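Please read the structure below before turning to the comments.
Here's a slice of the assembly, chains where they normally sit.
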Amino acid sequence: MKLGILVNEGPYTHQASDTAYLFVKAAIDKGHKIHRVFFYHDGVNNSSSLTEPPTDDRNIVARWSKLAKEHKIDLVVCVAAALRRGIKDNNLAEGFRISGLGQLIETGIQSDRTVVFGD
Amino acid sequence: MTESTGGIDMDEGTSGVVKKFLYVNRKAPYGTIYALESLEVVLIAAAFDQDVSLAFLDDGVYQIAKGQHTKGIDVKNFSPTFRALEGYDIEKLYVSKDAMETRGLTEKDLLVPVTVLGAEEIADLMEQQDVVLSF
Amino acid sequence: MLHTVNKSPFDRNSLESCLKHAKKGSAILLIEDGIYGALKGTAVTKKVEEALKKVSIYALYPDIEARGMQDRAVDGIKLIDYSGFVDLVAEHNTVQAWL
């Protein structure tokens, strides 16, 4: 099955991006296809290459980047939400791309299911 | 158009598919940005020729309250945009009867014409959707 | 003591918890989405009117106006601006935000 994912909250601050990540991993393990993970609202902060969590904590941004690389997942950050929050190409972590909100609608159209993680 | 829709050629990949999208609004305006950024999604959605509905439940009904004047908090008043939705062919606006009653609001307190639904009818509306987006 | 509440009473429990823990004679200021707790004809109006017998309640008018809730404030709730907010803080020894 083709799944689309929307993440509305930033890393560490809310559990939403943790849950989204663990859900996506489980879906891949079960053989589902992830059409796209779209990051909106504070969710765009998941793509900041500048975050430095304590060494004994998970690295949420790096975890997404690794997932994107290993499974060719399309990680899309909303451009308008990103500008408002100071995310740009030069502080965008590997595996993410910045694009418009249309990509969220397209995710809804193309995916068999759209699952939202937020606050 | 290409820019606002994220560089998607809408005739490719999505052509012919018309899904029922429901946008669920449960949050008050201004205290948080969810209401504003949700509305930005709805405006983009209008370009995709999908079957769009908006539901205002719980504190979401406050988003479409008349008489919003935001100068005093120095935040942009985005409520007039709801009036513009009709021009984008987004005309299916549903409001929870319970939410209105809990807040002492009536239809004449609202900025735009809406369809008021009871809880069961809202439940039916939700069941009919292909995609439900909440923010 | 001054208490501030910034969440809608229909969505969160902060106003309820604040009212439960505010001592007689203390002041409560409703700001941001908290102003929805200051209005007439809602499901929490009675509770707020009851509380007015025990505490002073204020609401930040710029937040009321932003949300289009002018002329709806419960009688007895005092409407203030940011300058009045500052005065309230100065007049009370401690401020507690019910986040």
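We call the chains A, B and C, going by the order they appear; numbering starts again at 1 in every chain.
Just so we're on the same page, a contact is a pair of C-beta atoms (placed from the backbone, for glycine too) under 8 Å apart; a residue touches a chain by one contact, two chains touch by 3 or more.
Nothing here was measured: the structure is a model prediction, and the numbers come from that model.
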Counting across the entire structure file, list how many copies of each shown chain there are. A x2, B x2, C x2
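Keep this in mind: only the chains that are shown with their structure count from here on.
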Take the average of all CA coordinates in subunit B, do the same for subunit C, and state the distance between these two points in whole angstrom. 29
In angstrom, rounded to a whole number, how far apart do the mean CA points of subunit A and subunit B lie? 24
Averaging over Cα atoms per chain, report the distance between subunit A and subunit C in Å. 38
Indicate the residues of subunit B shared as contacts by at least two other chains. none
In subunit A, what residues contact two or more other chains? none
Complex contact set, residues of subunit C against subunit B: 6-8, 10-11, 32-33, 36, 39-43, 45, 61-63, 65-70, 72, 81
If we count contacts the way the header does, which residues on subunit B are in touch with subunit C in the complex? 26-32, 58-59, 62, 65-70, 72-73, 75, 77, 79, 102-104
Please give the residue numbers of subunit A that touch subunit B in the complex, ascending. 6, 8, 40-41, 76, 79-81, 99-106, 108-110, 114, 116, 118
